[in-house]
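This report refers to the structure that appears directly beneath it.
Heads up, one of the protein chains got dropped from this complex, but the rest are sitting where they should.
Labels run A, B and C following the written order; every chain starts at residue 1.
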Amino acid sequence: MANKKIDKKNISKLLKKWSQEFSVFVPSLENNEAIMAEWDGKDISFLDWYRNTVKPPKANFLPLMEKLFSFKKRKGNYQIEVPPADKSKQLIFGIRPCDARALTILDMTFTDAYEDPYYLARRRNTVLVGMTCTDPYDSCFCTSLEGSPSDAANVDLMLTDIGDSFLMEAVTDKGKKLIASASELKDATSADESKATEVKDAAASKITRKIDARDIDKKLLASFDDKDYWEKVAAKCISCGICTFLCPTCYCFDINDEMVKNQGARFRNWDSCAFPVYTKMPMENPREEKWHRIRQKVCHKYEFYPMNFGVIACTGCGRCIRLCPVNWDITQALNSLPVKV
Amino acid sequence: MTVTDISQRKRFLAEDNIYLPHIVVIEKIIDESPGVGTFHFNFKDEKLRKEFSFEAGQFAELSVFGVGEATFCITSSPTRSDHLECAVNRVGAVTNALHRLGVGAEMGFRGPFGNSFPLELMEGKNLVFVGGGIGLAPLRSLIWYAIDNRDKYKNIDIIYGARSPADLSFKYDLESWGKDKTVNMVTTVDKGDKSWKGREGFVPTVLEQAAPSAKDAVAIVCGPPVMIRFTFPVLEKLGFTPEQMITTLEKRMKCGVGKCGRCNIGNLYVCRDGPVFSYAQIKNFISSEY
Amino acid sequence: MSEPQLVGFLCKWCSYAGADLAGTSRKKYPANIRIIKVPCSGRVDPLFILKALRLGFDGVLVSGCHPGECHYQTGNYRARRRIAITKKFLKYMGIEPQRLQASWVSASEGGKFAEVVTEVTKDLKEVGPNQLFTDERQGNGTKAA
Partner (left out) sequence: MEQKLRDEAKALLEQGKVDYIIGFEPGSLKFTTTPLITSNPDDIDRLVINPFIVNNLSKFLIEIEGRVGIVAKGCDSRSIVSLIQDNKVNRDKVIILGVPCPGMISLNKVELLAGKSRDEIDDITRDGGKIVITVDGKKKDFPVTEVLYDNCLGCELPTPQEYDVLLGEDSALVTDRAASRKKIEELEAMSPEQRWNFWKEEFSRCIRCYACRNVCPACFCERCFVEEAEPRWISPVPQWQDNLLFQTVRNIHVAGRCTDCGGCERVCPANIPLRALTREMYDIVDDLFHYQAGTDKDASPLLTAYELVETEDTFR
């Protein structure tokens, strides 16, 4: 089926149509912080300022905090109640290729051996409308990790900005269904197609930050015990949770109970391997020191995930570099590994 | 060392939700040593009470609603499954809350999780159990299992130690194992008191003196991390190969199903790829991480 | 209107003894106060005050020995500075000032203790229930601070 095209001015009509069936999430500014939030029905100014969100779209699937179940205690015995499955159908408009690929990487953990009902209920009810990254940051390095600013593999429908309109490539059946009944679309001409390719190549060439990801897992395994190296790399880290909370491929969570009088609930909330209490046991803490924790963060993504799932758990979105209070840069840590395999 | 496949563990998920606990009721609490109590409990749901089964070495997540959840190995043997037993060492928020519960109180139960001891590997072999302090709890499940299937295993050596005589757990079991002719047991304490007549010394040194033969034997080790770190070299000196050395490890856990990310040693998750490992599996990560 | 609940951190050497004396000499004072004995008014960490408000208590009273009479010499001097700072900061946060009150009550001042508790309870009735950590805190007629 030939690609479609939509003029930018018709975007809000399209979003309105989709809003009947989905709750539509678009990039929005909240106190000058870009996040994915429910569309207010008219504002599409994000088409001008949007580059990428601070909080990744993973937050729509693994929220900052969510109630797993609630419990009531009546005369010593407990009733447990699971909240009804999240039936709301989501549509995330404008997700970048790196964040979409990150969701695919998260799926591996949340379906491996045991299925996570909460994450998967939302994931299976969500349609992803991706948007080619025309303006990558200087901290982006997706091209070093088999990704690209226009990689459409993990979205249902891909939009590419070709001037005053968007080229629309339906990738999955869901994507085809999305644009099947839309009236505002025109067929894309070959000029549009070549303009899109031009835009995509231009975007990819803007990315200057690189890492050599070949055999990175073997290099890390070889330098796993190089205490001096990891201490040097970890020296300036302040062990806060920014790089992990705002990373699209980080999924670690904590489980905590809340209870007032005899009613309560069990919550799941984000947790970080950067925090010392993350692995703290009453008698000892295997990752007491900062260099243990920094090593765990890097090796989990670039060594353990490849060993378990055959894919590097990082999509080069650059958030951890942009948002780190001390500008700790994972690409520098990886490029200066002491071991050459 | 995945002896049991995952599907065996998923048979008892509540509403197919890996985070949802069943309700269990405490039937008896035995004080083992200062701060350690063994909780005997059973499912409130009749059907589960009959159907529930597990394998020696697996663990469960016990919850005190409103306080939280914690990981406990199932210390009773699969062969005696009229009820379940977990040993609770009073060290943190959940364990303290558990100790405040009385008989008849309700708890949450998720499980069974993790793999189990490698029964095929151990069949027809000499078994050498090396336990320290409350580390005897997971071994106890396997010891009773082996004794209840005595013909499947050659001789059984148990080397068990604790900080002081009062800290010895499951004294009543130690007694019956002591009387059992087919079991050769050595108990030691780091430092004895007036009434202590038995041996004194750390478990690794006592193990070295007992010097069980490594010939077609399997060593199963569990205790505080420092004891494990010193026991492996001794076993190696006695001729045990890394594949013959089995241990069950303890880590901070929250989900118990390999999702929350914290209990890893290298790429292995202790809650799902373990807790039972052979030393061969974790050798290259264990030195610096454990 | 439900009775206000008040937490009293009383230093065990003076104010706690003063409260005892109020009891033994049958001084009448409202029963809204829940007393927590602390070794010294200097022991009271602002965290205790905020945690009490978080748990839903309507007010907190910190009471210790008069300056100069502290069993540990300087404990109440430190409490004085810490409470002064805490009061100003909680007011800036938007918490009604009547919710944190402090007093010097010596072991012999049973009467004063009863007075203080009566006055604080009156203030708390005036300021209304503690909705700080609930979701529906509107302007419930409290005077603009």
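Some notes on this structure:
Here, contacts are C-beta pairs under 8 Å (C-beta built on N, C-alpha and C of every residue); 3 or more make two chains touch, one makes a residue touch a chain.
Since this is a predicted model, take the numbers as computed values, not measurements.
By the touch rule given at the top, the unshown chain touches A, B, C in the complete complex.
Among A:W230, A:W270 or A:F304, the one in contact with the hidden chain is A:W270. From the set A:V54, A:V82 or A:A121, the residue in touch with the chain omitted from the display is A:V54, counting the whole complex. In the complete assembly, the contact with the undisplayed chain comes from A:S139, out of A:N60, A:S139, A:T160 or A:T279. From the set C:L10, C:C40, C:V60 or C:V116, the residue in touch with the chain omitted from the display is C:V116, counting the whole complex. Note that of C:Q5, C:N32, C:T86 or C:T121, the residue touching the chain absent from this view is C:T86. Where chain C meets the chain that is not shown, the touching residues are 46-47, 50-51, 54, 64, 67-68, 74, 77-78, 80-96, 101-104, 116, 119, 132-133, 137-139, 142, 144-145. Interface residues of chain A facing the missing partner chain: 30-33, 51, 54-55, 64-65, 137-139, 235-236, 238-242, 245-246, 254, 256, 258, 267, 269-270, 272, 275, 277, 290, 321-323, 325-329, 331-332.
Chain B residues in contact with the hidden partner, per the touch definition given at the top, are 92-93, 96.
Keep this in mind: only the chains that are shown with their structure count from here on.
Chain contact topology: the protein chains form a pattern that is neither a line, a ring, a star nor a complete graph. Look at where the CA atoms of chain A average out and do the same for chain C: the two points lie 48 Å apart. Chain centres here are Cα averages; for chain A and chain B they lie 39 Å apart. Residues 6, 10, 15-21, 23, 44, 63, 65-69, 91-92, 104-106, 108, 224-225, 250-252, 254-255, 257-264, 266-267, 272, 284-285, 287-290 of chain B are the ones touching chain A in the complex.
By the touch criterion stated above, chain A contacts chain B in their complex at residues 68-69, 71, 73, 76-78, 80, 82, 109-110, 112-118, 221, 224-225, 227, 251-259, 264, 266, 268, 271, 273, 278-284, 286-287, 292, 296, 299-300, 303-305, 307-308.
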